[in-house]
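With one protein chain held back, the other chains of the complex are shown just where they sit.
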Amino acid sequence: MSTATLIDRRKVIDWLGIAPFMIFALMFLILPTLYLVAGAFFNPQGEFTFQNIKDLTHPTILSAYWISIKVSVASSLGGALIGFFLAWAIVLGGLPSWIRSGMLTFSGVASNFAGVPLAFAFIATLGRTGLVTVFLNEWFGFNLYSTGFNLLSFFGLTITYMFFQIPLMVLILTPALDGLKKEWREASEILGASNWQYWRLVALPILWPSLMGTTLLLFANAFGAIATAYALTGSSLNIVPILLYAQIRGDVLHNPNLGYALALGMIVITGASNILYIWLRSRAERWQK
Amino acid sequence: MKSSRLLAWIAIAIGVIYFIVPLIGTFEFSLRMRRGEYTFDAYQSVFSDLQFRATFGYSMLMALLTIVFGMLLVVPTAYWVRLRLPQIRPVIEFITLLPLVIPAIVIVFGYLRLYNSSSWLPLTNTTSGTNVLLMFSYMTLSLPYMYRAVDTAMRAIDVATLTEAAESLGAKWPTIMFRCIFPNVMSGVLSGAFITFAIVMGEFTMAALLNRPAFGPYLQLVGANKAYEPSALAIIAFAITWLSMGFLQLVSRFQKTAPLKA
């Protein structure tokens, strides 16, 4: 036996070792996705077409995308902003250390507390007979719902989503804030910089990749979420995941291939947010290893 | 300095209000079932519901199976990549992150098309086939967390040296895998397991679209039909999440101190 075949055999064994994983990923992650992507470009008769993509511009579908994007952007930006301030408070705010550990533990729980139960919690709090609604009405004579507020709306969904978006931001950003060296602040201070200049020129540029990355993660997180919205609003709120859910259940669009296009649209949007993230990070990380 | 501390307290106060009020609201609501007084009636009603027990048990079993099969898939792969194929690590990592990019509803939509009764692999034809498919979907969902947790644990131990040491003592590879590698990455396995548990217990989309009697769809059903039980269920779900995260923290603390003890 020559050494060449020995090496080849070893190589084959090496690749066989990850074969189960690759087969699994192919069968249950990649192929199902590709099937939908491909299906978006065919009509039910099996002919190649762009009609499905064109049909996405139907007003119902467009408005579903629009609301979905609005909710995702609002809840991810809101979550990022509030999460950033919370992370800042526990890392750099000079608070007692039990606040930090308490907040981190709670964030671990709250970031995983999503889906149907989260909708229940907000209905019990801000619904028409919820605690806060009743409290405001009885103590201040303030009728929340007379202001046009509705939990089953863009705004309601956004504040509900933020319940898991904020803690996720806190969890990811806390280590990043820990990584800011005290000397950077002192060096900028002694060079004459104000607190604001330090944040603008040093701290925020350093945090930028994690901040940006997490925000985009939150965006994708909100964009694909369905359980909370479905339990909160039934199918009354027209967002993309709910529309797709209805389509899968009962072909409400009367064209299975239009459903594929709907799914493709979701992948394109979450994919785009990830590409944007990678691009921004590579720009911001010129100075990193 | 003083003003920044004040600002920090304000931030914390806002955060606490935002997080605590919905929980208090839910709890208060769950006690309101009997008019005029606070009782645990809603909880009683939930616990005595046969469907609650059935779906809860089903999801629990699913979670356990997902964890076991997920680990059987992830641990050897992570091990093999570290040992033999470090060059394809980026590819594997990319794949494991895909479930965060592709929405769950899209993945399950693909399943329904690819594995329906008229396809080459008609998994959805039988109940057991659908159960398997559901488990695979859960494995996919938990892949980012599981792989990360296990890979981190493997970085802490030097798998190559450990393997050589075991081989030099004459161990065969099943022995290496189950006697050397698994026990040493147990902390990673456990932390992956608790997150998986939390995900599977509350998961709605996959189970609903695959029509399986899991806890998530049950929650949704109760929410659509009853008034006070959903709040009780939300409190129970929150407690479950808290419990699994508590265990996760316990394990990760153990993970940090483990190298010192060794």
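To keep things simple, chains are lettered A and B as they appear, and every chain counts its residues starting from 1.
Keep this in mind: contacts are C-beta pairs under 8 Å (C-beta built on N, C-alpha and C of every residue); 3 or more make two chains touch, one makes a residue touch a chain.
Heads up, the rule we're going with is that contacts and distances are computed from a predicted model.
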item: Undisplayed chain, where the name is taken from the UniProt record, one of "ABC transporter ATP-binding protein", "SDR family oxidoreductase", "MoaD/ThiS family protein" or "TFIIB-type zinc ribbon-containing protein"; value: "ABC transporter ATP-binding protein"
item: In the full complex, displayed partners of the excluded chain; value: A
item: Which residue of A:D8, A:E189 or A:D251 touches the chain not shown here; value: A:E189
item: Sites on chain A contacted by the missing partner chain, in the whole complex; value: 181, 183-184, 186-194, 197, 201-202, 205-206, 284, 286-289
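The rule is short, and it goes like this: only the chains that are shown with their structure count from here on.
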item: Contact footprint of chain A on chain B as seen in their complex; value: 1, 4-5, 7-9, 11-12, 14-15, 18-19, 21-26, 28-30, 73-74, 76-77, 80-81, 84-85, 88, 92, 95, 98-114, 136-137, 139-140, 143, 195, 198-199, 202-205, 208-209, 216, 219-220, 223-224, 230-231, 233-234, 237-238, 241-242, 244-245, 248-249
item: In the complex, chain A residues that touch chain B; value: 14-15, 17-18, 20-21, 24-25, 27-33, 35-36, 39, 82, 85-86, 88-90, 92-95, 99, 103, 105-106, 108-110, 112-126, 129-132, 162-163, 166-167, 217, 220-221, 223-224, 226-227, 230-231, 234, 241, 244-245, 248-249, 259, 263, 266-267, 270-271, 274
